[in-house]
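Of the protein chains in this complex, one is absent; all others appear in place.
All chains are identified by letter, namely A, B and C, in their written order; residue positions are counted from 1 within each chain.
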Amino acid sequence: MIPRYSRPEMVALWEPESKFQIWFEIEAHATDALAEIGVVPKEAAKAIWEKGAFDVDRIDEIEREVKHDVIAFLTNVAENVGEEARFMHQGMTSSDVLDTCLAVQLARASDILLADIDALLAAIKERAYEHKFTPTIGRSHGIHGEPVTFGLKLAQAYAEFERNRERLVLARKEIATCAISGAVGTFANIDPKVEEHVAAKLGLEVEPVSTQVIPRDRHAQYFATLGVIASSVERLAVEVRHLQRTEVLEAEEYFSPGQKGSSAMPHKRNPILTENLTGLARMVRSYAMPAMENVALWHERDISHSSVERMIGPDATITLDFALARLTGVIEKLLIYPERMQKNLDRMGGLVHSQRVLLALTQAGISREDSYRIVQRNAMKVWESDGEIALLDLLKADPDVTAKLSHEELEDRFNLDYHFKHVETIFARVFGE
Amino acid sequence: MIPRYSRPEMVALWEPESKFQIWFEIEAHATDALAEIGVVPKEAAKAIWEKGAFDVDRIDEIEREVKHDVIAFLTNVAENVGEEARFMHQGMTSSDVLDTCLAVQLARASDILLADIDALLAAIKERAYEHKFTPTIGRSHGIHGEPVTFGLKLAQAYAEFERNRERLVLARKEIATCAISGAVGTFANIDPKVEEHVAAKLGLEVEPVSTQVIPRDRHAQYFATLGVIASSVERLAVEVRHLQRTEVLEAEEYFSPGQKGSSAMPHKRNPILTENLTGLARMVRSYAMPAMENVALWHERDISHSSVERMIGPDATITLDFALARLTGVIEKLLIYPERMQKNLDRMGGLVHSQRVLLALTQAGISREDSYRIVQRNAMKVWESDGEIALLDLLKADPDVTAKLSHEELEDRFNLDYHFKHVETIFARVFGE
Amino acid sequence: MIPRYSRPEMVALWEPESKFQIWFEIEAHATDALAEIGVVPKEAAKAIWEKGAFDVDRIDEIEREVKHDVIAFLTNVAENVGEEARFMHQGMTSSDVLDTCLAVQLARASDILLADIDALLAAIKERAYEHKFTPTIGRSHGIHGEPVTFGLKLAQAYAEFERNRERLVLARKEIATCAISGAVGTFANIDPKVEEHVAAKLGLEVEPVSTQVIPRDRHAQYFATLGVIASSVERLAVEVRHLQRTEVLEAEEYFSPGQKGSSAMPHKRNPILTENLTGLARMVRSYAMPAMENVALWHERDISHSSVERMIGPDATITLDFALARLTGVIEKLLIYPERMQKNLDRMGGLVHSQRVLLALTQAGISREDSYRIVQRNAMKVWESDGEIALLDLLKADPDVTAKLSHEELEDRFNLDYHFKHVETIFARVFGE
Partner (left out) sequence: MIPRYSRPEMVALWEPESKFQIWFEIEAHATDALAEIGVVPKEAAKAIWEKGAFDVDRIDEIEREVKHDVIAFLTNVAENVGEEARFMHQGMTSSDVLDTCLAVQLARASDILLADIDALLAAIKERAYEHKFTPTIGRSHGIHGEPVTFGLKLAQAYAEFERNRERLVLARKEIATCAISGAVGTFANIDPKVEEHVAAKLGLEVEPVSTQVIPRDRHAQYFATLGVIASSVERLAVEVRHLQRTEVLEAEEYFSPGQKGSSAMPHKRNPILTENLTGLARMVRSYAMPAMENVALWHERDISHSSVERMIGPDATITLDFALARLTGVIEKLLIYPERMQKNLDRMGGLVHSQRVLLALTQAGISREDSYRIVQRNAMKVWESDGEIALLDLLKADPDVTAKLSHEELEDRFNLDYHFKHVETIFARVFGE
């Protein structure tokens, strides 16, 4: 995590203060449950809630001495709660606290990320409707193909991030489990009811079988899902970068009117936000690998997963949060240039319509071979002129063509609307409206 | 894919014969739909089903000439169908066929993998119940912790693969979509009804918005999920490898009675199947990365994903299928040695029970500090004897202990059943019985 | 490995025939050395060379029975050699044969790859000199920056692949070691002289300390290096893809004059080779991960690396070989369009020269602020005209400019040669000529 690529809410979630607050809640809820089943006095549970407090600096101080974070925390809480603190943590292990806390943190991180995706979806939808019928060239292989609308491009992005939203909801479910099962997970010294109680209070599911730790296949699936979402961020970022290329320039990252690009070169407006997102996506994606390697812990548990999670827990969520928010800003304020889109569409002198003319000639009775030859000889001239000559003009002047097709019929083949007749269908599928 | 690590059913799915058969069905169903909406004659659709046939060698021969696989296929089918073949593929692009075919192949591959997981789950469950109450030592950090049962170990594996099953069901849903939307996905030359018809016939969902290609975030999520499943395979494989270590030897990969280990060394039985699985897991996991990099295609599509998928499509599914089946075999036939487990449990002279004695002394009125000192001075002797001296014997001979606890009370603290009182709870959670 | 992306020489290297031939040579050389030091009769060594032969099918047949590839091989050779075959493999383990064979295969694969890089370097150099002074726009962030030459672009690619060549030479050295050290690598039953002899004969270095297996950090470094080379392949491929975009079209993958693009659309020439290379690069890169995970074998050895290497050994080298050869073909036959480059250069109406005008005005005594204002007001007009108006014309008509700079002086600032004065320097650095 580096400040430059992070936002305060997500950062706060991973700070010691938040972590210890969650630890406190786990311990306090657990003591409630222990009191409920008669293992500890009800007064103790009450005292913990009432007098429970901790201080990060003091915990650090104790940890430097005892070299154990959970013990340091408990000691500090005991300093505030007094005598009754000895009933806390009864029959529990450190992992019960640590793993359940991580579950809470990742669940909350997911909620922030879900809100991020919602904001992004709203931004994409807004711009998609705005440009529902803005014609632009569809490109396969970077080469002009057939016309699409700019709204369609965004509809695809919308559908992709809706899928990502669903994936994240499922991924959140994966990691939102509570384990309070004691050493090696047998509940030998703690009743499963405690786990049920804490889980309910923290909005988690009970982990059916933990082995001191929550199994790491859950986290692997979680971080892999973040990696997929980051890859979608990259896709949309790369689209903007392509559109902003000098030769294409159909859209640009926002640039305030007074803003200087580069010294004297007004054309020098670089898609630096989306380039930055491309890099961030690479990072988030990369965290999936160590998360998967974490799955094969030895026997009931080893602690090799811990250093990985201390790093990728914050890094993956903070970076993805930042990236989603940045992408939302890019889309919201994206400068979109329909005129330039039209210019690019026309750039090939109407060659994108050649296929439809070919079909029209065939339907008018000319053999496919002859039709092809007729169209191609005109198309080649357009091509050689680098789009300066318009195909439609050439066709209108070609007697072999006009023998079969009137000028009106020809013009009809150059109508963009033909390509857009199912835009509504696709929008209805995507936006459900 | 290499023959050594593959099974025939999954391999067959990826062979040209299967692929072309799926292509044929896509084209034939599409022609049905085109006929239904009046774009092509119904006779044509009928003729295709009736006379449609293809020959892999002939397609190869044509492809060498035209350098386009879909055209080669269509040409060969036309050779068999005759005249009416010209109505096939109307308004479609090659991608419509290729991407929908990949969806069918991955969905079918998923069905095989789901059956694999079911078989694995059945094997794990069988052995879990068989050893529901077989005591064994639970290990954290590779160090003896507290007792568990061997059934519990397997219950955890069961729960993990049930999660993997659910993930795979979701991943299958991700990729089981049909796109027949024509060039750049606008349906300009093909009615969306065709897509709906073909999707229904092939058991796929309609892709809401394709851009000539099905978006690759779907495939990224799919292969990432296979990577997670492979990581779980690794976990269970590593568990077996640990258990088979000479010094542990609590379980072994099956070894037929007459089988020779290594020349004259009867102890040389190597866990080669699970070592092999560890390596295969690394491979399946690695395929998630290129699948994620495939997401950011340029504009409406580029074809950089294709070479990746030609490789990882078969490689990931064939390897995981093989791995799951091999793991199932390992579990089914695993030689399990309860006596050795007991011996290892006893190995530390009963030290695993020291914590319970400590608690008993405290509850009997001795201060925590004194209790700790008393237990530790005995425990240290056990430790120094390398487990030759039993802790219980020492405690029975320690007057500070016997002043507070009778021999019966002491023995009770050495009762393994104490640790197993929630085995039923956990089994009920996991197996729902 | 799939046939579509492979070339025969590299494929042959990984076929059973080649492998067994290498095994035979290892065994035969080892027997020579054993004879030399008097452990086995010299006649035996001679007999092995003279009568030694094997048959892949027969080996397979035996392996199906004994389930051990090296034993199957030795048995088959013995069938041909007769009695004296019993002196083969004395004191050796299977790993001695397998690991040394892998070293030979990877070394030979490296030689093929080095030849591939040499061919690529030659192709790049040829085209670099051809276009040493062909002006083209340099782009940062996909946006026009300052002029470069097309030769400079290729010079950079040349330097990059020269580095890759050096890396591959080092990587080859990493894996070209011979281990014939017997069980757990102690030489207990085989003299180190045997290893030295075999190493010398096969052109390998002696592995200083093996533990039955050659340490896998060597292979990790090897496959990581292939991943880096593949990433450079991707870079050059992406460059071509960008240059071929419809709007840029400064270069194209070769297209034979008679070749049809897509039906009637002559512009539809897709950079499919370089897109394909982009995907292949992803694959080769991904193999670095499992190779690195292979390093941490358990104790003296486990066999988890084996399945990984059976896959990535051929897959990585075959794919990279194919990719390098394909890239060489792309560069050799690349259609390069200097006129279009010039057109694109001029596209911004000369804005790329604005910085030099700014400097000239400053040097002529106008303050930096005023100079900036003067240049920018002209530049903005050019920008708004989308490059239709030329900056030079505007400047010549601006009295504030002409008061300080003559038309000649202005024109001088629009001279591309200014940017190219160090092309020779760079070429000298890169090509050393």
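By definition in this document, contacts are C-beta pairs under 8 Å (C-beta built on N, C-alpha and C of every residue); 3 or more make two chains touch, one makes a residue touch a chain.
Remember, it's a predicted structure, so these values are computed and weren't measured experimentally.
Among B:Ala44, B:Leu334 or B:Val375, the one in contact with the hidden chain is B:Val375. In the complete complex, the residue from C:Arg108, C:His242 or C:Arg347 that touches the missing chain is C:His242. Screening A:Glu239, A:Glu293 or A:Asp321 against the full complex identifies A:Glu293 as the residue touching the chain left out.
Residue in contact with the omitted chain (choice from B:Thr31, B:Thr75 or B:Ser140): B:Ser140.
Hidden from this view is one chain, which touches subunit C at 138-142, 145-148, 152-153, 155-156, 159-160, 163-164, 167, 170, 174, 183-188, 192, 206, 208-212, 215, 217-218, 220-221, 224-225, 227-228, 230-232, 234-235, 237-239, 242, 278, 281, 285, 288-289, 292-293, 295-303, 418-423, 425-426, 429-430. Within subunit A, the residues in touch with the undisplayed chain are 2, 4-5, 241, 270, 272, 275-276, 278-280, 282-283, 285-287, 289-290, 293-294, 298, 302-308, 310-312, 315, 319.
Looking at subunit B, the residues touching the absent chain are 137, 139-145, 241-242, 244-248, 263-272, 275, 289, 293, 344, 347-348, 351-352, 354-355, 357-358, 372, 375-376, 379-380, 383.
Basically, only the chains that are shown with their structure count from here on.
Note: centroid distance subunit B to subunit C, computed from Cα atoms, is 34 Å.
Averaging Cα coordinates per chain places subunit A and subunit C 33 Å apart.
Computed from the mean C-alpha positions, the centre of subunit A lies at a distance of 26 Å from the centre of subunit B.
Within subunit C, residues 241, 270, 272, 275, 289, 293 each touch two or more of the remaining chains.
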